[in-house]
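Excluded from the complex is one protein chain; the other protein chains are retained at their positions.
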Amino acid sequence: MFQILTPSGALNQESPLEVEMIRRLYRAMVFARTYDRKGTALQKQGRLATYAPFEGQEAAQVGSAAALDPDDWMAATYRDGAAMWMQGYPLELLLAGRTGDERGGSPPVHVPVLPPSITVGGHMVHAVGLGWAAKLRGESRIAITYFGDGATSEGDFHEAMNFAAVFSVPCVFFCQNNGWAISLPREEQTRSETIAQKAIAYGMPGVQIDGNDLLAVYQTTKEAIERARGGEGPTLIEAVTYRLGPHTTADDPGRYRAEGLTEEWRRRDPLERVRLFLSEREVWSQSWQQQIEKEAAEEVDLAIERAEGMSPLGPGEIFDAMFESLPPHLARQRAEATQQ
Amino acid sequence: MFQILTPSGALNQESPLEVEMIRRLYRAMVFARTYDRKGTALQKQGRLATYAPFEGQEAAQVGSAAALDPDDWMAATYRDGAAMWMQGYPLELLLAGRTGDERGGSPPVHVPVLPPSITVGGHMVHAVGLGWAAKLRGESRIAITYFGDGATSEGDFHEAMNFAAVFSVPCVFFCQNNGWAISLPREEQTRSETIAQKAIAYGMPGVQIDGNDLLAVYQTTKEAIERARGGEGPTLIEAVTYRLGPHTTADDPGRYRAEGLTEEWRRRDPLERVRLFLSEREVWSQSWQQQIEKEAAEEVDLAIERAEGMSPLGPGEIFDAMFESLPPHLARQRAEATQQ
Amino acid sequence: MTVRNIAQAINDALDLALAKDSDVVVMGEDVGRTGGVFRVTDGLRDRYGADRVIDSPVAESGIVGVGFGMAVGGLKPVLELQFMGFSYPAYDQVVNHVARIRNRSRHRFSAPLVIRIPYGGGIGAAEHHSESMEAIYTHVPGLKVVVPATPYDAKGMLLAAIEDPDPVIFLEPIRLYRAVKEEVPEGWLTQPLGEARVEREGEDVTLITWGAMTKETREAAVLLEENGISAEVIDLRSLVPLDIETLTESVQRTGRAVIVHEAPRTGGFGAEVAALLQENCLFDLAAPIRRVTGWDTVFPLKRSEHHYLPGAARIAAAATQVMEV
Partner (left out) sequence: MTVRNIAQAINDALDLALAKDSDVVVMGEDVGRTGGVFRVTDGLRDRYGADRVIDSPVAESGIVGVGFGMAVGGLKPVLELQFMGFSYPAYDQVVNHVARIRNRSRHRFSAPLVIRIPYGGGIGAAEHHSESMEAIYTHVPGLKVVVPATPYDAKGMLLAAIEDPDPVIFLEPIRLYRAVKEEVPEGWLTQPLGEARVEREGEDVTLITWGAMTKETREAAVLLEENGISAEVIDLRSLVPLDIETLTESVQRTGRAVIVHEAPRTGGFGAEVAALLQENCLFDLAAPIRRVTGWDTVFPLKRSEHHYLPGAARIAAAATQVMEV
């Protein structure tokens, strides 16, 4: 399993990133964690519908998204808020979606990120189409898709991988193997020893990496992106990580997994090893940590305020984005709905 | 690629079968080819709806099915008449199905073979369920499923392979890679170098064999069946062969492939090498050949006669197998249909 | 007799079926260890083992296709698809195989399985978690499609579905899982599939519904009563086969009908009911049959779902208009 930064903050090999950049990505991970914890807290207060926490997966998401160009496409899931945010998806829209507002699915025009996929597996083919469209249109952008270990069992994963390889589509398959698909452990999801080796079935390169290692994630994804952009086709990356929290706020992991395992993974925290690395180089301090945590909290609070401040859609508005323009039967139903 | 019997009829290693048994399987291949050619001819006369010839694939089907126990389940396709027949499916029913009669899908009670799958890919999961049912019920039977290179691109192939491996289901995945899925060549179906290597994605053994070699097919399938029956789980077999004829009688291969390639494969005819082997051992003669061809023709003709002799289903009968007993709305529709 | 909600009644039925018949297996995502996302299968894995209460990989087509093979092979699988919005990947298996094997093989093979699908909105869930697409199943020849709305029916109809020699799509109204409680007899009991239930008798107008909407419709009947309108409420329970006799008799008597469902209107099962009723009772009708339904939109997210779901007021208003014709 490819690793650059060890849990104790030491380097196995040269870092692909300057220290200053690592410091910025560390800050991003702190933001992500702050957002994530507030998401869970908000849901507990009944202010979000459900929330799927990604605590423990920050390096996988931040490190990979950091390797993208701003106009690269992204198709990710309900658990990939950090990656989406890195690619420009506003926090307030991520949250708006979670409050149960369709406008959360509408990022600004310059943000090339699809709304999060709620169905498992169905969005990977979309990334293949996005990358392929870019290729045919002569654009240099590539597409990345994020998905979990569970999603690899869906038929659509297979079809996505196969199309991508056959047509040498510029895209990157980024699997966060976080050990669980709701209550199903990775070992019962599939008998293949690694998820990375599934790439062999498609004649595609596959690589397993330490998903809690920001630098390994960054470097591997960067290489895959370069391959894609260079016309060499897709890559499957398996980032081995762990979902420290529940599946969603509606889930009770106590029903299916031992606390011990989670504790073990806590000791491989993706933020901590970067902190040790920075600290070693004297570019981390307690006061800076407090400062970025404060900045993060403020930014997230502002996003919450904005999300909750959106006045709800009216009864007519649920019709208005079904088609570019309202066909007669919908216009009639809209009238019926709004006159009540 | 595993091979025992070379195209010139020589053995690369010891034969897994006695000569007498090889002689019987040769006879079966002659029967199969006779049936297949008559099928095409009948369709040309308008007596069958469409027909999907398997010429060139006789060793793959006969050799693998010969390794089954009589009560092993089989889920195969429109092109697997020889394998189905080997496992007891009456020729007249295979033909009846092709004339467009549902009763062709109803083999005798002791024949554990599903009606041929017309959808590509959907039936492999069925074999997994059949094998699994046997396992849970404490039966010693296993299940085999036949499918093509094209079918491996369907999501259901992936889900079947994964379920089978995760639950260590006693079944065998037998892929006849015949080079084409209608007009799509194998190389454009998937970028994996072999189909066998797709097994790696599921932690399942996969093996590529010369599908025109009766003995390699027999031995490999036998081993896979023994693994399955012994509780060691599923195997993927890729039998490399070639569809010498058109996809179906409605297809014109001239639109997508060069005759030269087909000619090349004709020289690797699966019957011829067995004939050479038998001839070498002086258990083949021209007169015997004529005799078995005559027996085959008679048996097939009888089957045709029986299939065509079935009096067609009446208008009421199309309702009668929808449910075990007719629900009221169908009874009403049946009355409406029959009174006209 | 124990007071049970619908989730508990289904759990009880599964428990009885697993205990009675070793060929019964339960399979689906998360049905084992964690007892299903709605805890409907809670405790069953502990009682019957991981071989019979099977946590499957995340693969709906596989669940149904493998379950189909199991059924043909002699088992009686009760499959769970987690939400109706996740049932579509299995649609091919349902239409092309589950619904057809008996006909394809002229009775030689059959697939006596049950597919349990939680469906419907009202709990403010994420996208795809609130769908009510029963019409894509009722249109498929070879399937029975049922929807219990009470704990008694949930238990009795599930056991009937498991006993049924043919495949049954068993829809479970999510919103009612814990909202309705009643005494349900212990032990094996079956409620025949194909019989509607007259939930409330009335004389002026017939309100026809099923599943979660029985609650709103019952409430509408109360509102109507306050305004002097006597509404008969019929819970279909079984969509296929449909108890058209009970409906026809009622509408012939009242001369008016309102059909209520939460699925989108166009092509919803209400269209079939309306089409049949006008065939059977055209000259009894004093007013056109009305449909009060979800709109032809995507089921909205939490903040807007109240704009979408038919409620008692909307139903009562429609019935009142029907009375005014």
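Residue numbering begins at 1 within each chain, and the chains themselves are lettered A, B and C in the order written.
The criterion applied here is as follows: a contact is a pair of C-beta atoms (placed from the backbone, for glycine too) under 8 Å apart; a residue touches a chain by one contact, two chains touch by 3 or more.
Here the structure is a predicted model, which is why all the values come from computation and not from measurement.
Participant: One chain is left out of this view; which of B:Val19, B:Ala250 or B:Leu302 touches it in the full complex?
Facilitator: Among B:Val19, B:Ala250 or B:Leu302, only B:Ala250 touches the chain that is not shown.
Participant: Which of A:Ala10, A:Ala41, A:Leu136 or A:Ala258 touches the chain that is not shown?
Facilitator: The missing chain is touched by A:Leu136.
Participant: For the chain that's not shown, point to the residue among C:Asp55, C:Glu127, C:Asp153 or C:Asp204 touching it.
Facilitator: Answer from the full complex: C:Glu127 touches the omitted chain.
Participant: Considering the entire assembly, which residues of chain C contact the chain that has been omitted?
Facilitator: Touch set of chain C with respect to the missing chain: 61, 85, 88-89, 91-92, 95-96, 99-100, 103-104, 127-128, 133, 135-136, 138-142, 240, 242, 263-264, 266-272, 274-275, 278-280, 282, 285, 287-291, 295-298.
Participant: For chain B, which residues reach the chain that was dropped from this view?
Facilitator: The list for chain B reads 49-50, 78, 97, 99-102, 118-122, 150-151, 153-156, 181-184, 188-190, 250-252, 255-256, 312-315, 317-319, 322, 329-330, 333-334, 337, 340.
Participant: So that we can see where the missing chain sits, which residues of chain A does it touch?
Facilitator: Residues of chain A in contact with the hidden chain: 73, 75, 102-103, 105-107, 109, 114-115, 119, 122-123, 125-134, 136-137, 143, 155-156, 159-160, 162-163, 166-167, 321-324, 327-329.
Rule of thumb we're sticking to: only the chains that are shown with their structure count from here on.
Participant: Name the chain whose C-alpha centroid is most distant from the C-alpha centroid of chain B.
Facilitator: Taking each chain's C-alpha mean as its centre, the farthest from chain B is A.
Participant: Quick one: report the Å distance separating chain A from chain C, using the average Cα coordinate of each chain.
Facilitator: 36
Participant: Compute the distance, rounded to whole Å, between the mean C-alpha positions of chain A and chain B.
Facilitator: Chain centroid spacing, chain A to chain B, equals 44 Å.
Participant: In chain A, what residues contact two or more other chains?
Facilitator: Counting only residues that touch two or more other chains, chain A contributes 153-156, 188-190.
Participant: For chain C, give me the residues that contact two or more of the other chains.
Facilitator: Touching at least two other chains: 57, 59, 61-62, 89.
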